[in-house]
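Accompanying notes for the structure given below.
Every protein chain except one is present and positioned as in the full complex.
Chain naming follows the written order as A, B, C, D and E, and within any one chain the residues start at number 1.
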Amino acid sequence: MKKNAEPATREQRLEAFQPLSGMVVPRFAGISTFMRLPYLAPTQAPGEIDIALLGIPFDGATTNRPGARLGPRQVREASSLMRLVNYGTLVAPYDLCACADVGDVPVNPIDVQDTIRRIEAEVAYLHQGGVTPLSIGGDHIISYPILRALGSKGPLGMIHVDAHSDTGDTYFGGQKLTHGTPFRRAIEDGVLDPERVVQIGIRGTMYSADERQWALDQGIRIIDMEEVAEKGIPYAIAEARRVVGTEPTYFTFDIDSIDPAFAPGTGTPEIGGFTSREALQLVRGFRHLNLVGADVVEVSPPLDQTGGTALVGASIAFELLCLLAEARAERTAKETRLNVV
Amino acid sequence: MKKNAEPATREQRLEAFQPLSGMVVPRFAGISTFMRLPYLAPTQAPGEIDIALLGIPFDGATTNRPGARLGPRQVREASSLMRLVNYGTLVAPYDLCACADVGDVPVNPIDVQDTIRRIEAEVAYLHQGGVTPLSIGGDHIISYPILRALGSKGPLGMIHVDAHSDTGDTYFGGQKLTHGTPFRRAIEDGVLDPERVVQIGIRGTMYSADERQWALDQGIRIIDMEEVAEKGIPYAIAEARRVVGTEPTYFTFDIDSIDPAFAPGTGTPEIGGFTSREALQLVRGFRHLNLVGADVVEVSPPLDQTGGTALVGASIAFELLCLLAEARAERTAKETRLNVV
Amino acid sequence: MKKNAEPATREQRLEAFQPLSGMVVPRFAGISTFMRLPYLAPTQAPGEIDIALLGIPFDGATTNRPGARLGPRQVREASSLMRLVNYGTLVAPYDLCACADVGDVPVNPIDVQDTIRRIEAEVAYLHQGGVTPLSIGGDHIISYPILRALGSKGPLGMIHVDAHSDTGDTYFGGQKLTHGTPFRRAIEDGVLDPERVVQIGIRGTMYSADERQWALDQGIRIIDMEEVAEKGIPYAIAEARRVVGTEPTYFTFDIDSIDPAFAPGTGTPEIGGFTSREALQLVRGFRHLNLVGADVVEVSPPLDQTGGTALVGASIAFELLCLLAEARAERTAKETRLNVV
Amino acid sequence: MKKNAEPATREQRLEAFQPLSGMVVPRFAGISTFMRLPYLAPTQAPGEIDIALLGIPFDGATTNRPGARLGPRQVREASSLMRLVNYGTLVAPYDLCACADVGDVPVNPIDVQDTIRRIEAEVAYLHQGGVTPLSIGGDHIISYPILRALGSKGPLGMIHVDAHSDTGDTYFGGQKLTHGTPFRRAIEDGVLDPERVVQIGIRGTMYSADERQWALDQGIRIIDMEEVAEKGIPYAIAEARRVVGTEPTYFTFDIDSIDPAFAPGTGTPEIGGFTSREALQLVRGFRHLNLVGADVVEVSPPLDQTGGTALVGASIAFELLCLLAEARAERTAKETRLNVV
Amino acid sequence: MKKNAEPATREQRLEAFQPLSGMVVPRFAGISTFMRLPYLAPTQAPGEIDIALLGIPFDGATTNRPGARLGPRQVREASSLMRLVNYGTLVAPYDLCACADVGDVPVNPIDVQDTIRRIEAEVAYLHQGGVTPLSIGGDHIISYPILRALGSKGPLGMIHVDAHSDTGDTYFGGQKLTHGTPFRRAIEDGVLDPERVVQIGIRGTMYSADERQWALDQGIRIIDMEEVAEKGIPYAIAEARRVVGTEPTYFTFDIDSIDPAFAPGTGTPEIGGFTSREALQLVRGFRHLNLVGADVVEVSPPLDQTGGTALVGASIAFELLCLLAEARAERTAKETRLNVV
Partner (left out) sequence: MKKNAEPATREQRLEAFQPLSGMVVPRFAGISTFMRLPYLAPTQAPGEIDIALLGIPFDGATTNRPGARLGPRQVREASSLMRLVNYGTLVAPYDLCACADVGDVPVNPIDVQDTIRRIEAEVAYLHQGGVTPLSIGGDHIISYPILRALGSKGPLGMIHVDAHSDTGDTYFGGQKLTHGTPFRRAIEDGVLDPERVVQIGIRGTMYSADERQWALDQGIRIIDMEEVAEKGIPYAIAEARRVVGTEPTYFTFDIDSIDPAFAPGTGTPEIGGFTSREALQLVRGFRHLNLVGADVVEVSPPLDQTGGTALVGASIAFELLCLLAEARAERTAKETRLNVV
């Protein structure tokens, strides 16, 4: 965490950015950062770390029940239940990449446009500094400025796990920036390539029957929950991998994709969702992709009386961290090999 | 909702009885009726609407933990999360039938017999006026007077999704009207045809091993949870359709059929129940039957701290509404064709 | 609730707008309107009713924890515990004035300026139609457009019960419309007369020590909680009556004035507040003033796990209704006498 | 707890009926009886014990929100927080009287009349066996059969602490046995002397303004909450002692007399009630009266998410136990002295 | 429950130790013992009963969030929802064995070593008296002294259902007795045969990647959750039966094996666990083994706001009771046959 006079080696950086171990300091103790990682100011991140965990505590684009602004803090709290190594995949992310908690983007809770500017600026700074962002929302609008920042050089692909398509146009008489519209806006801005977007888990009820048509018309592949239930998680994984391919891809995980029995703390729950076991299986299916960032959104602590949703959110965030760390380590290794050649 | 001087056309009625749209008025706003439908006094329902959503806030026949009297109000509240079109089946019930919330039956919380009379009278009035009832309980005794009202011309078949058979005889030394006995009473009264009754999801523990024998002796088909788990939901659907056939059939859905992880707010929970996804799949399997009414019972808000049970209840009620609307539209179309000939 | 061909008499109107009695229909039954009053569309209110209870489900100006957008619905639910007559004062508001629930203002949850316009328009319409508004928020910004509507002809006095002064200038780098700034804006707009404003119950911590100076400089009388505790509720009442005098006065009640033990469900709680008994005593001290409207704000249901805050909010709303009904009946009687002369 | 061949001495009985000590067995351990006292079947109580703690888990006469049937069990659970000696009065009840938990009356949750018979029979049996009952409800109807059992030889006086007068006549079209009517029924039956009844803490709202007139007409002394607040607890105590005098008196404590901030878990809460400190002071003011029994009613666990209401209920029950034990020891001592003479 | 002059026959004992029936006394009534069985002091158990249900309210070895010390009391409370006969297997345990609640081991909450001694002493006393223990924890350390008591004559096999292996060595700089280490200690003490130990459901995250190696090195068969998910419950059952064989076997069930959606009230939840239906299926797969005792551990009521975890715990305890009762009845029958021969 300390600034060295000369650039730290990769080994020094990895050693400097280890979470507290629960074998030494009980997991209920200590300052509550993501995964009990060291805190690092975002301005210091470039050159120091590979992956930044950042909170984006904004829910001002929420059309229904609010509370996701309190998500980052509660996910931090729940994330102290995480240990160092993924039991399922044996990935040890902190041995692969230097990771830190860079705190929260200083949002403006009253003004969605101002906040979008602030998020885009911070993520762009990290991205240009070579730092991969793993963000915790916040409502789903936060993915829009992140995509703007990461996709500024060319449109990204996206794996989108959600109960809702979030490709609406306007609400309440012309409101264009809501948590139900981020991906239409990103496609309009040219930072998201709809033909490389896959949406998994869509279900529930619709405002009108042709609501999903716009998305399909853009070329988005929707694997709705009924299709997942019928064909299985491995099919969904294979199909999604086919859609996004090997080009730069973003991963956004809306907690309401998971059934409200497992993740009740969210503003727009829809029954019939993923179990947490299915969600783990699904996310673990996306190793070795070209992932450039990820987020977990819509955890709303006031609607989550037991903290269970935050635990699911933190667990999914850890899985995404494993994906990002492995993907980045593989890119680095590849670049190193190329450079050697 | 306004009374016209001359009979409204079907189109006018459909237009008059649309729920508020969440695209225009946020879903957390407005008076909390079922599905944010217009309110209509039950006395005005005949001739105006096709399907009445009514609350029956009575739990005075509950042998264990109470609270279902508060069910209608909380299900109304949760139902504002519903939109207009079923994502799974694409049924748009409000385009098929004129629907309204006709409020709550004015029950007597101290007296089960008085209450049964009141329920039967109101449902009979609606039924005779050509209005299909979709009721929200209340404990399971409420199905008994509804069956008496709907089955007065001839015994009905019934799809009964529940953790318990509810065909007991007496409790506490001779008590005959409890939420554990409605269907024995209905069979004794000749308003329910046991050979056209199917019970799905029965499980848990029993007072004695021959408890289910009475039901089997009457010819009831019990597909207990172990059989569902072994043979699958599609089998249960097919078997249930075979049992009830094409004659008039009632659909009663006890929320405790669903696992308490998904629907904890109920007085007599039994672990090992349906997931909400299975419940959706099950209910959606009963399209195109000759359904004459339905209910959702045993949602107990004081035992449902997160409101999740009410959300499940409201979602199931919406699915039942889709079944009823579609079935009724089909009957109407058929009658129209017959009349034309 | 029905539109008569010729204008209804006062007696007919009073009879038409009675709440459901809990002696006839149990208080947990029926559609959940404020006080179980009839619903009336706001457009129909002028000429029909004297006092409109309206919900304003907006919390988009909240600087801290959200949720007050869900306040109107939960206060409606809790208000079914109210009966018809005030035990403390024996005021029977529904015998004095025709009252109805006019539903919720159709707010825009994403846009504070748009919402302020919508609120101002609806309240101005009611006001011009001779209807006194009793509003349930929502966060405290909602008082600002109400004051604009009611004070358009001349600045109002105000009784302001709150833990916070809400006379800040800007937040987050220039944000002027927040729930911490409504009364500075209203004073700047000339719709509120600071020399006739009294603030009661202010306490907690401050961003800076001279924060309250602006308010004092305008001539606002602050009776902070320490002064109340020292001098007593009767003193506070007398002092407040002296400040507002006999001219038109608005009454705004922020639920966070009450101690969080009694009303935990609010976004910015401050310990050391009023007990509910003190709050009742305080409000009942303002009979026979020239009140032109009132509100209860900042009830945040997601932060109110037991519903106790909504019960306090509904009880205070009933007390305010008694004040408004009595004041209005007195004004009417006075005008009648004047007209007779 | 064991039956001895020959009658146990008072010392043996006192020794046999001591609660578990929290210095030896942690207070969270052991079977959950009232105060962690030994369990004794009610049939065995006469001759063995002086005071019986009994549960009456019935809420079938509740007109509003239910749940009090679950009260006895939760009060038992909370009562394990009690120790042996009253810090305020230094009364050590278990050194004065042999006390046991005699379990719950086997109520019939569906039938109020049947249940009333069962309660009356059991309490009459205890009473005739010389055992003083301290009952935990259940809704307030349970006081009616207790009064019938204890007042069969002559009408009793009563200290009644409550938010409501509970002297209504009928509900819902003729319903006479509700938790809002027990004391009118008891007066009609001649087991309660209205001129020796004092009601303390009445407040809230009323169905009609002359609702309290019937009670006043019978000669009941109502010290409503406003009078208590104005004149103080010591005044209320003195006035109540004057009313009940030295003749046999019953003490009924409705938990809703206490403010819902302190005791939210009750079906019909009214804000502005007693603090728990006032309640303790009030109850402790009734030492050395001729008390023949007592109850605590209307604790509704499903509405009491933190268990705080049960803790208040258990604490009040302990205070009542101290009153009963001291009163009984004094009567015994007096009788002994008279017998000696 | 009464001590007879001469030894009771098996039939008398079975009749004496029946739970209260919910058909006679409502299930919410009565003293809260396990399954509403009679209470019997542990010292009286030998000769009277076959199976003792005992609470072990200790969580002083918990490395993370506490609360399991409150488990026995809440599981007792939830167990009143159980009836007499297993719907799935038709086993009627109380017709097979005399069962009683023998209360809680008098633990020392501050001192893990003292508590371990106390547990071992009580279980050894029961075991030597021919009583099979079914224990409710408490944290997982309690299995260690139980194994010491039951395995003193020779190492036991064990079915271990859990999210964690609990075979760690030390925490916090040398702490050897924690809830993460009981089975390493038991193996070291020679009371557990690692080659007859099977662990089912292990998942989550690890402190280090070789954490599970020690267990594997001892010969423990780990069927982790991914293997269960892939191969199915029947496979897990068959494999586990193969491992433990026909020799004496203990069954320990950690509630955190179940997914936190179903059982949130536990100190170290891991998402992706068993559904309760899978858990029932799994436990029911172990009929007719040579089971000598069982426990359910880690139910933490303060973390279980709805009581759902306790219900799962009580349901699993009932299933284990069925296993134990059947196994014991079979052993007895076999011994009787052998003796006859």
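Definition applied: contacts are C-beta pairs under 8 Å (C-beta built on N, C-alpha and C of every residue); 3 or more make two chains touch, one makes a residue touch a chain.
Predicted model, so just to flag it, every value in this text is computed and none were measured.
S.K.: Would you indicate which residue among D:Val85, D:Ala124, D:Leu216 or D:Ala329 is in contact with the undisplayed chain?
M.R.: Per the contact definition at the top, the residue touching the missing chain is D:Val85.
S.K.: Using the touch definition from the top, which of C:Ile202, C:Val283, C:Val297 or C:Ala325 touches the missing chain?
M.R.: Of these options, the touching residue for the absent chain is C:Ile202.
S.K.: Which candidate, A:Leu14, A:Met35, A:Ala52 or A:Leu70, sits in contact with the chain we can't see?
M.R.: The missing chain is touched by A:Leu70.
S.K.: Identify the residues of chain D touching the omitted chain, counting contacts across the whole complex.
M.R.: 21-24, 26-28, 81-88, 90, 92, 259, 261-262, 275-277, 279-281, 305-306, 308, 311-312, 315, 318
S.K.: By the contact criterion defined above, which parts of chain C meet the unshown chain? Give residue numbers in ascending order.
M.R.: Contact residues on chain C toward the absent chain are 63-65, 171-173, 202-209, 211, 224-226, 229, 259-262, 264, 268-269, 271-273, 275, 303, 305-306.
S.K.: At which residues does chain A meet the chain that is not included here?
M.R.: These residues of chain A touch the chain that is not shown: 24-26, 28-33, 39, 55, 57, 69-70, 72-73, 76-77, 101, 103-104, 106-107, 109, 305.
Just so we're on the same page, only the chains that are shown with their structure count from here on.
S.K.: Determine the set of chains touching chain A that also touch chain C.
M.R.: B
S.K.: Would you mind pulling out the distance in Å between where the CA atoms of chain C average out and where those of chain E do?
M.R.: From the centre of chain C to the centre of chain E is 57 Å.
S.K.: Counting only Cα atoms for the centres, state how far chain A is from chain E in Å.
M.R.: Using C-alpha averages as centres, the distance is 40 Å.
S.K.: Give the residues of chain A that touch two or more other chains, as numbers and ranges in rising order.
M.R.: Residue numbers touching two or more other chains: 63, 65, 171-173, 259, 261, 275, 303, 305-306.
S.K.: Strictly by the criterion at the top, what is the full list of touching chain pairs?
M.R.: A-B, A-C, A-E, B-C, B-D, B-E, C-D, D-E
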